[in-house]
Each structure stands twice: as structure tokens, then as C-alpha cells.
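Note that this complex is displayed minus one protein chain, with the remaining chains in position.
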């Protein structure tokens, strides 16, 4: 097995002096650029080692816990894959099978499942205003338990999608862009469009578009957020995006015209979401378990969505992008016209053209999650990686 | 990493000459004091190693199977955590997904899931008169399979709560007491009260109070079992408790007055349970799937419970305990007045005062389960632990 040349990356990692040890990862914009860069570097190293057939076992034993309060395929498997690759067992807290309905509080549950846990991955994206807050409550309980000697270690809480951000998705997106445009520096001045697109469904989380504008505006891109009037994101995040763009030497603007937004774009990310106001009303109705109200809201929203069927990523629109060949991105699954629904976010031919590219985009997520686990749980990550490189242990013996 | 001084504990373990290898753990009182002490010693050693960041891997590979016939959070995660820490994978037998409804017998299922299994943890606490019996049937099938050469090894069956006992809970409770009172010897003459307490629910298992009087009466404590008239436990267990108390130099008595019971108590464990007669009727109704009957029984029981709302662990009651500061214990989740229900087992302020103590109490459970796995499955446990100490392998590499 030939040597894997990671030394340069590991030195760069060390020079960044980012310290995520014993910390959580809940919103990308709470973390310094050095920390974000460290995550990308670590994910690249892990991917290089895995692809070369090397073992990534950094834990002799240990436990990764997942909590999914919404459906998931790729994030669930990314988390399970990352944990397994590092040597951790995975245990899922299936709340239907637990006694949480019996009156356990979040903070009690947090400690009860963490006595021997290394990392807790949480998806909690349905209730606007609650998901991220609940993760913080969870993390605070772990911190208290650790400080008061109840927990022998401080498990990291990793956001696997909340009401505000979807950091493991957007970091995977960023890695895909980095690879496609020759490094982060290559992204400066690139025209990126995250656009609402029509879907015959409602209630899709705001976390992906919010997470994208909250992350990509930090890297000097010219970011356009396009959506029909009324389909607003959380204003805090939009304001932050503007501020970050200015600081990074990029730009950020909002457009209400998909076609205009696509003009000259180098990267397009057309994706449906529920307007923030709808997400808020839906949250209230869900909390009241108001089934009739939810039905009405869905009907109303689908009717409103249907007024914007022209927000459709097709050949005509793609022709307006730079050289007619912008990079198409999606977090998957996409609503593909004539495939998964009669009309959706993207035409069949466009999706098919970029299908394997979207798979490559998704392929980074397990390594982003693995990087987060390593950086939050391994005391000296660069040294640990160096030992992995030197050991040169094949994953399959 | 500094040396972990376990040699004294390991010599003590060896001197006890308890042999749990190839055995099950179904009721604490079926096991000698030497065996119980061995479990505590092993759990302490494993906890010390884990807290020092050492790997507890005693299995290169292997499988732990869990079967939960009732909801669980902390026991489920304790089992998964213990198994993972020792190097075992965990597989849950979800009976809804299995063919058990298709006519598999208990003894067939037992063998079918055990060809490569090391330990089977079972929770089966809903049907009075059945849970523990079914575990024995399961274990007998494994024994037959092992003796007849169908199984290459004899998996241990570990009771994760049945209709009679909850040994991993009560052993964790005992470890908590041992730590708080300076060793088992420090428990002699200590006044321990396990008391029924009001809860706006019904059907809670008898296993915790029964398990507590069945275990703690063996260590010379003065044990009081307090409950409103009619809320009886299984008479066999109560008789046994009396006999054991006499043998151990302690005392055992029943009280029907919570306040009187608390007078001068050094440890209090206020917890709701369903009277044995109710558990019996409920079992019959469940067996007949008599939904109307179950509804009626619940209504009747809740009304009866409501007559005993004064059985509430609050400041006034705690003031009557020794120095007003008895150790409060609970297996969790507690029904906390004004938190998880309008009125429950314990007042908010009392629970909050002891909250972290109850977490510490719970923190022993993964190590109790790990100790049971090691003692039942590892041929020479003390020698194996010594090798772990000497290897000094960090859990996180």
C-alpha cells in the first residue's frame, strides 16, 4: 500500500490552531473560519485514508448516539457510517420505544444516554424556534453532568439538521465546491444561486437555504438568494449573510426572479422550502395537534406553491447560466419532474445530467461527520491522524 | 496515563471465589453474597478504568442481544453502552419485525438468535407471573442448545427487569449506597425506607420495590417497606426480605404510614407502584386483550391512587429524616410535582436538590451490566482485568 501524503494537510491543520475539543457543533456561523477550515482539512484526510483502504479506527471502543425527530436516509447513514469507520458503535434513541413520554425531561434524558457516549447526533427540524434551542438544552445538561462529575467524558452534540441550520449538509456542499473549483480560494467571486423551486409538497425545512447563505457568504462568493415574494427565510440569518458577505469580500443579494438570478450563475442550488411564516404557523398547529388546521394550512400552501410552478430548473433556465453549464447542486432527494412527481424542482434531463455530481456532493457528508467527531473528541487530532498514517493498517485485513 | 491501582480489588475478587461463568443473572437472591460482592467489585474496576480513559475491550468481536417487551431509555442505553465498551455489537430483537407471531416458540427463538451471541438482555415486566418464568424458559433452551452441541458457547441471560426483580437497577442502587456510605460495611444499621408514593399513573411494575427489599435486607440495613394498605408486594419476596434481614443482622418491617416511616431515615426511596392484586388483574385483562376491562381497571386504580395523594415526598417529610437530610434515591424517571405532572411522587424542590445524586445512582447501571457480562462470559475475569490494566490501552487512540 503506497504512502498517503497527508503531512502537508496535517501541518496546515496544526497551523490553524483551532480547538474544537469538548465542544459541540450546532451552527456553522458560531465557529471561526479556522475551525471551519480545520473541519474541511480533517474530512479530506479521512476521505483520502478511507479511499486508500486504510483503517480510520481512532476509538478502541465507544458509543455514538443518534436522535432523529424526522425522517432521514442519507444523514442517518452518514452518521452511522462515520461512527462505524472510527470504531464506534451506534445506538439510536427511538423516542417511541423510550420512556420520554413518561415524563423524562430533555436534560435528564441527555445524561441518561450519555454515561458512556462519545457523540450525540440530533436531527430536530420540524418545530421552528425549537430544534436548535432543544439541542442547546441537551448540550447544557451534558456540560453540567461533566462538570459535576456525573459523566466521565463530555460527549459532543452534533446538529444533524435543525430548524435553523443543516451544518453537515452545507459543509459537505462546501467541500464539493472546493473540489470542483480548485480550493476555497477558487470560490472567490464565483456566482452562487440558492433558489426556491416549486414542489408539490409543503413543510420542507428552511435549514438548507439558511445554512447555505450562512456558510457560503464567508468565502467571498457572490451569493444570490432567490425566491417568490413571501417565501422568506429567518431574518436573522439573512442579515448575517449580508454582513458576512461584506466582510469576506463577496456579495449577497435577494432576488424574486429565478431567471434573472440564474443569469451568469456558476453554481445553482434550486430547492423548495416552506416560507418562514408557514413554518411558524405549522409549528403552532403541530404543538396544538390541530389536525384540521394542519390540513387547511397544507391546502393553502400547496395552492400558493402552485402559483410558482415556473420556478423550475430546466434546460431554458440552465442556458442562462455561465456558459450554459453552471454546476447544479442539491441536498437530495430532489423532486424531479416526471420521475418523483409530475412537476417538481428540476427537469428530468437536467437532473440526470448532474445526477452523479449530486452523489459526489453527498459523498462528503460521512467524512464531514467523522471530522466533527474526531475534532470534538480526540485530544490531539493531527497527532492521532499521523499515527493512523504511520500505522498504515488496512481496513480489510 | 497514570497507573490504575486495581490490584487490591482484583485480589479481593479472586479471594471471593465466586464463579458466574456460563450462568445467568435472573434474581439477586439466587446468588450468594460472594457473587453479589464480585459483581460490585468488577463494576468498580470497570468504572475506574473507563473514567481513566482506558479501553475495556475484552471481546475482539461478539454480539449482545437485547429484547425489550416494555419501554426503556436508561436500561436500554446502559445495556448498549456496556456491550459497546466491552467490544460487542448490539442487536435488538424487535418482536414486531420478527416471525415470532408466525408461530415460533420461545425456546426456538432463543436458539435462533444465539448461534453467535454472547449475552441476551431481556426486559419482560408487564405480565405478572410470566416475565421471570419466560426468561427461565429462554435460558433452559440455551442450556439445551449448548449441551447438545447446537451452540458453540452458552450466552448469558441477564434480567433487565421482570415482574419480580430489577437486578441491574438494584445493584446500581447498592453501588450508589456503597459509595455514599463508605463501603458495604457502612450500610449496617442504616435506616432505609422504600415507600410507595402517589403518581397519577397506574401499572408501574413491582420489580423495583421487590428488588430493593430482596437485595438490601442482605446487608444489615434496617429496611422499612411503607405503603398504603392494599398496595402489597408479592408475599414470597416480602417473606424472603424478613428472613434475610434476620440473617444479616438487620431488620425489616412494613409500615402503612409514610411520615412515620421517614422518621429518622437515612435513605429514602419514594416510588409509585401498582398493587400486586392490580398487576394480577391487569395481566389477565391484557392476556384477554380486554380493552374495556383495562380502561375500567385504570379508572378504578387512579381513583384509589388519588386517595393517597398525601404520600408525597416533600420538604415537610424530608425534615423528619435523619438530620433532615436523608439521601433521596429514585430509579428515574420520577413523577415530579409541577414538572412532569401536576402532583406526583416528589416535590420539585426536593427532586432538584438530589437531581445530580439520582444521576450518579443511574451512572452505575452500565458498569453493573458490563460486570455481569464479564463475569458470566470471560473465563478468568480477574486475570482478564489484570491484562487490561497492564495493556494500558487508551480508549481513544
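Lettered A and B in written order, each chain numbered from 1.
In this section, a contact is a pair of C-beta atoms (placed from the backbone, for glycine too) under 8 Å apart; a residue touches a chain by one contact, two chains touch by 3 or more.
These numbers come from a predicted model, not from an experiment.
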Quick one: say which of A:90, A:156 or A:175 touches the chain that got left out.
A:90
Touch criterion as defined above, residue of B:82, B:111 or B:297 at the omitted chain
B:111
Logged for chain A, residues touching the omitted partner chain are 50-51, 53, 55-57, 68, 71-74, 76-78, 80-87, 89-90, 201, 332-333, 335-336, 339-341, 356, 359-360, 362-363, 365-366, 393-397
Contacts of chain B with the missing chain: which residues?
57-63, 65, 88-89, 91, 93, 97-105, 108-109, 111-113, 115-118, 144-145, 148-153, 377-379, 384, 387
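By our rule, only the chains that are shown with their structure count from here on.
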Fit chain A to chain B (C-alpha, same chain sequence): the rotation, rounded to steps of 5 degrees, is 120
If you average the Cα atoms of chain A and of chain B to get two centres, how far apart are those centres in Å?
40
